[in-house]
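Okay, here's the structure, questions in a sec.
Note that one protein chain of the assembly has been removed; the remaining protein chains are unaltered in position.
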Amino acid sequence: MREYDVIVVGAGGAGLRAAIAAQEAGADVAMVTKLHPVRSHTGAAEGGINAALREGDDWHDHAYDTMKGSDYLGDAPAVEALTRESPKETIQLENWGMAFSRDEDGQVSQRPFGGLSFPRTTYAGAETGHHMLHTMYEQVVKRGIEVYDEWYVTRLAVSDEDEPEERDCHGVVAYDIKRGEIEGFRARDGVILATGGLGQVYDHTTNAIANTGDGVAMAYRAGVPIEDMEMIQFHPTTLPSTGVLISEGVRGEGGILYNSEGERFMFEHGYANNDGELASRDVVSRAELNEVNNGRGIEDEYVHLDMRHLGEDRILDRLENILHLAEDFEGVDGLEEPMPVKPGQHYAMGGIETDEWGATCVGGLYAVGECACASVHGANRLGGNALPELAVFGARAGRHAAGDVDEEAKITTGWDEDSEEGENVSPVALGEAGLPSAEKGALADGGATAESAGDAGVVEEAVQAERTRVHYLLEKEEGVNHAEVREDVQRTMTENVNVFREESALKDALGDIREARKEYQHVTVEDPSRTYNTDLIHTIETRNLLDVAEAITVGALARDEFRGAHWRKEHQERKDDEWLKHTMLSWNDGSPGLWYKPAVLEGEDKTYEPKERSY
Amino acid sequence: MAEHYSSFDRSGTKWLLQRVTAAFLVVVLAFHFFLLHFVNHAADVTFAGTSARMSTWTYFSLMVLFLLTATFHGVNGVHNAIVHRDGIDGWKQTAVTAVLVVASLIMVVQGLRTALVWTNLF
Amino acid sequence: MSTQPDQTDDETESTPEPDAEPEPESPGERRRAEKAARAEAAEEEAADAEPDLGDDAITLKVFRYDPEVEGKTEPRFDTFRIPFTKGMTVLDALIEARDTYDSSLTFRHSCRQAVCGSDALFINGRQRLGCQTQIADLDGDVVRVEPLPHQDVVKDLVVDMEHFYDQMEAVEPYFQTDETPDGELEEQFQTPENREEIKMSTRCIWCGACMSSCNIAADENEYLGPAAINKAYRFAMDEREGENMKEHRMELIEQENGVWRCQTQFSCTNVCPKDIPLTEHIQELKREAVKSNLKFW
Partner (left out) sequence: MSQSYDRGTVEDFGRWRSFTAGMWAWLFHKFTGWVLIGYLFTHIAVLSTALTGEAAYNDTIVGLESLAIVRLLEVGLLAVAVFHILNGVRLLFIDLGTGLEAQEESFYASLVITGAITIASVPTFVSGVF
């Protein structure tokens, strides 16, 4: 067993920042990641980082914009931490050498972005995430932080007290992909989950193939509540054939959306009379789909995003990468023709419930980045708010885990006196699909070990459980391939739990997921090899997708209102009396339970009163 | 690498010298070929003819320089090819260097001795 | 249909010997053996019938190797017939082959959009990113996919990247300044021109294609290779680092294994999926090195 003070799972922007912070606070840190750090999906982020840096801007305004963008489902203490600390973190990145785009006078450049009252999106071409990821990894190299790359974390070593709030996380179990060995990692002070997004739940997504929601699913099964899972952002401008993202930067720089009739529909059809193309993402996505549904789409599928009028110089200077993407992945020359775009899954606002330090209700377990829900994005994330989230909360969680913080959190985690029990909304059973008892231990991930085993014992036990599971999967008789199950889930999610949501469709989706869960019981791994067995890895990931997809759908069915990214056919208005609260889901050892917790709208020196959200 | 500023970096110097000698050789080699294959046909070369040419200062010094630069350029090229391509180091590298240096010394000495036979400048 | 043995390598693809003695085999092994036998049968059938996947099917020949799986310890090529769809990339075809025919087919991939650098492969005789290569753009109807040359193969298309990472990390690939700003919110100014100068070099996604294409970097040698030198360039040319730091950087890349080893083969520049002018950067550093040396002479 390997032992460290702090173990960071995942090496995207959030994980890297957390590792650096923990190490600077004196901890002995190791990072465990299924991809080499520079392969993380943070590298795909294009648009930029929001930070109130300039004269005339103020972090309070940024907080206000973020709250409004979140449709008042963000938690104010987290939102304020984000906006207050973002300038510091952004300049920190600059000081680490990140190649930001520059103004004539040599300062970092900023540009307008959707839903922002000030052009505060700091960027590096249309490859901001790439630069951010590499800059952070460089700092990790500089500091000599230990990185276990191509090690897949399959399970958290969490003790098994009855209440999640009493449990402790002692480490993780990881599978060395190259050697096929399972090993335990004990964390003396904390485990920080930074496993990123879950876009693979859908088939049209801007997310990477590795974004399978592992962290969320693992934490969920270890008893940590997950929050607002129904809040999925669909980005309005993705390429129709692949889902590759065309950055919001294009609209930020002045790109225009047209329907098949050549109308600038954001204005002409009144979707956003003030901000037009730069309205918040949920607004634009729905507008596009509306156009397509009303017969004004091109090839009945997409609309056009035109940036030709910006001129070649400006495009080459600030959006060059977009030209390559459009050319390589859609065969379109953005200098000559408009680019086809349609909405695609982009971001999960929900995730593992944490406070504004990234801590979950399980002792010693943290979550940061896209897999976490602090919550800063509420019902809708503003473009350019995720990258600063990685830096700000990564740093905060790193320091906290290393024991460098003694401030009380304002956001509570786990069940508390304000929580309320929810009703079961699902037409089908949820959770574990009645496994044959002999194999139950091999497939359930819940808290596992008795108090008596001791801290290291918890990890040891988890390692054993995992060895059993992997052995079981490799040795299982004839069955289905994970790819079939995965495809079923993706299909039903894309069909039924998309931008427009309708009760019957959501229920169908739950039925389909149930079926997929049953199928998954028969899943087998064809490849017998211990060396680089991606078949095995994908099979384990598919399990995570199932749990995550179910959580998204349950949340979507429960929330019978229209808020932010969550649109419900039968419920066309935002219901502030009833729904200024988070949907929470707890695994309860295999039978998920729904409950609610109020959103925290009281900030440091003001309360964010819900207002109508118009752009 | 601590001594970087005190002396010209070895590999960098040699790299530069390889280019400088190359530039020089372009001219001399072309001249040499032209003179001994086109102006004077190689088959018609005689001791007397060579001797006559070698007895002017310009031609003599040009040929000596030619010998030195070509030897350096060629041997250094071979050295780079062996050491760089195969990445040998330690005693093997030293051995290769030694052999090449000795060989080129022999060649230069032999060349100079021959040149002195022809010339009447001394 | 299933994998078909490549005609040219058919000795290596032997039919599984029926086990002579009743070895204690695990259920998994038994299942696999049965499956293999069935696949074999299906294959023969398929070969006879020449399955009709439409005119648009493409043939994918993929390098296979696994150190521990019987029948794969000797490298071979497997052939897959994949229905072609518009806009299909080599990565799409590989995924299709894996998900429909042989889930043990192994390769790295993640982003699908040429930013993660996972899937640099040797496709039809050239280093390319699988996700960035449109099948329609390749000549011929056979797509031949091999792991990156000059690197050890771990399994199938997966190569050992450790040497590449070591070289990348050998050039102190992190920003270092002569002086750090005092204030918490103080930036280090950089002119747009200087940013422009380093822009191309900052695009590297660590895919390793360049290193694999360079004959000088082949073999067991310590040549830093184009990507690492480019990384060094990225910092050496960044004015924010300051003069002293630049001297230090020049020392690093002037070592035995540094820039002098480059013989301007240009293959790195040819294959770089991010269009980084690698040879140009290396040459510029050579000249910088000579210049800075002459100054002290």
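Think of it as A, B and C in the order they're written, each chain with its own count starting at 1.
What we mean here is this: a contact is a pair of C-beta atoms (placed from the backbone, for glycine too) under 8 Å apart; a residue touches a chain by one contact, two chains touch by 3 or more.
What you see is a predicted model, and the numbers here were worked out from it, not measured in a lab.
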- [ ] For the chain that's not shown, point to the residue among C:Ser104, C:Ser267 or C:Asn293 touching it.
- [x] C:Ser267
Task: Hidden partner chain, residues of subunit B it touches - done: 19, 22-23, 25-26, 29-30, 33, 37-38, 41-43, 45-48, 50, 67, 70-71, 74-75, 77-78, 81, 103, 107, 110-111, 113-114, 117-118
Open item on the list: Residue by residue, what part of subunit C touches the chain that was omitted?
Closed with: 65, 67-68, 75, 125-126, 149-150, 152-154, 160, 162, 215, 218-219, 263-267, 270, 277, 279-280, 283-284, 286-287
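In this section, only the chains that are shown with their structure count from here on.
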Open item on the list: Which category does the touching pattern between chains fall into here: line, ring, star, complete, or other?
Closed with: line
Open item on the list: Centroid from C-alpha atoms only, then distance subunit B to subunit C, rounded to Å. What do you get?
Closed with: 42
- [ ] Report the inter-chain centroid distance for subunit A and subunit C in whole angstrom, where each centroid is the mean of the CA atoms.
- [x] 28
Task: Centre-of-Cα separation between subunit B and subunit A, whole angstrom - done: 66
Open item on the list: Could you pull out the residues of subunit A that touch at least 2 other chains?
Closed with: none
Task: Where subunit B touches two or more other chains at once, by residue number - done: none
TODO: Note which residues of subunit C are touching subunit A in the complex, please.
DONE: 26-29, 31-32, 35, 66-69, 86-87, 98-100, 102-104, 106-118, 132, 134, 154-156, 158, 161, 165, 169, 172-176, 180-181, 184-192, 195, 198-199, 202-203, 205-206, 235, 238, 240-241
Task: subunit A to subunit C touching residues, read off their complex - done: 35-36, 38-41, 43-44, 53, 87-88, 91, 94-97, 99-108, 125, 127, 130-131, 134-135, 138-139, 141-142, 178, 208-210, 241-245, 324-325, 328-331, 474-478, 481-483, 487, 524-535, 538
Task: subunit B-facing residues of subunit C, complex - done: 216, 219-223, 247, 251, 254-256, 258, 260-261, 263, 286, 289-290, 293, 296-297
